[in-house]
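Yeah, one chain of the complex is gone here, protein chain that is, but the others are all in their spots.
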Amino acid sequence: MEHKYAVTPRSEEEKEKVLKRLKRIEGQVRGIQKMIEDDRYCIDILIQISAIESALKQVGFSVTERHMNHCVSDAIRKGEGEESIAELMKVLRQFGK
Amino acid sequence: MEHKYAVTPRSEEEKEKVLKRLKRIEGQVRGIQKMIEDDRYCIDILIQISAIESALKQVGFSVTERHMNHCVSDAIRKGEGEESIAELMKVLRQFGK
Amino acid sequence: MEHKYAVTPRSEEEKEKVLKRLKRIEGQVRGIQKMIEDDRYCIDILIQISAIESALKQVGFSVTERHMNHCVSDAIRKGEGEESIAELMKVLRQFGK
Partner (left out) sequence: MEHKYAVTPRSEEEKEKVLKRLKRIEGQVRGIQKMIEDDRYCIDILIQISAIESALKQVGFSVTERHMNHCVSDAIRKGEGEESIAELMKVLRQFGK
């Protein structure tokens, strides 16, 4: 059950929403680079890193929810649910480390 | 005990090391944007998000260790340890959520 | 869509497996109580707490996987997938904090 592409591609609107969040995260990572260059106080740097972690987790959860609503649901309706669920659980276990 | 800057600034070599990791993370975030644009399979996107999370956590731990070896140790030697430790624990609790 | 009980009850064998892990976790928690009473070194206590956390996470993942293979799959086949997935994601977001 090898997939390279999403079973149901995202609408332009959906893409816009996820890309906007990822662009912000990209900007925050650059922000931390600046803080390191400016020898900013470590606690403030850690607070920024923690903020990026939460933002990334939220993107991960929204991708997970979409995957369950499309690819996993599709597989379940075709009787291939167990394999698709096992594939997702493998990643969630990695995520939840 | 308000700090804007690190008690002991990083050496150029130290900065180089952290910046290199952050640049790589920045590139990985852009990589995920591309995967979203290309409608790549959600599981592969989640694996990439998880990889960035781990990389970010490692940067966070190295900043934490440096902070303890410099700012917190400095405060302890000056008899202000408890306050500095409480400040760090507040962030670690946020991190560990 | 209010549930009090699992859509498909666990077999005795399944129950045995999960209960065994939970009994072990219960014993580990008592073990930490003993370490506190005996003024054991904090690092050793933290290592034990971390071991329990991992064991608990594994139980959580196995309950999640079972839930997806039974209750969520059942809801998807009845056309109620989105609601069931949203319910699970709400808990995973709590878990992933």
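Descriptive notes on the structure:
For reference, chains read A, B and C in written order, and residue numbers begin at 1 within each chain.
In the analysis below, a residue touches a chain if its C-beta (ideal position, glycine included) is under 8 Å from a C-beta of that chain, and two chains touch if they have at least 3 such contacts.
This is a predicted model, so every value here is computed, not measured.
Shown chains touched by the hidden chain across the complete assembly: B, C. Although one chain is not displayed, chain B still touches it through residues 57, 60-61, 64-65, 68-69, 72-73, 76-77, 81-82, 85-86, 88-89, 92-93, 95-96.
Looking at chain C, the residues touching the absent chain are 3-6, 9-10, 15, 18-19, 22-23, 25-26, 29-30, 32-33, 36-47, 49-50, 52-54, 56-57, 59-60, 63-64, 66-67, 70-71, 87-88, 91, 94-95, 97.
Quick note on the criterion: only the chains that are shown with their structure count from here on.
Taken as a graph of touching chains, this assembly forms an open line, each chain in contact only with its neighbours along the path.
Of all residue numbers used at the contact between chain A and chain B, over half are used by both chains, marking a mostly same-residue interface. Distance from the chain B centre to the chain C centre is 29 Å, each centre being the mean of its Cα atoms.
Between the CA-based centres of chain A and chain C the separation comes to 23 Å, rounded to the whole angstrom. In terms of their C-alpha centroids, the spacing between chain A and chain B amounts to 19 Å. With touch defined as above, residues shared between interfaces to two or more other chains in chain B number as follows: 97.
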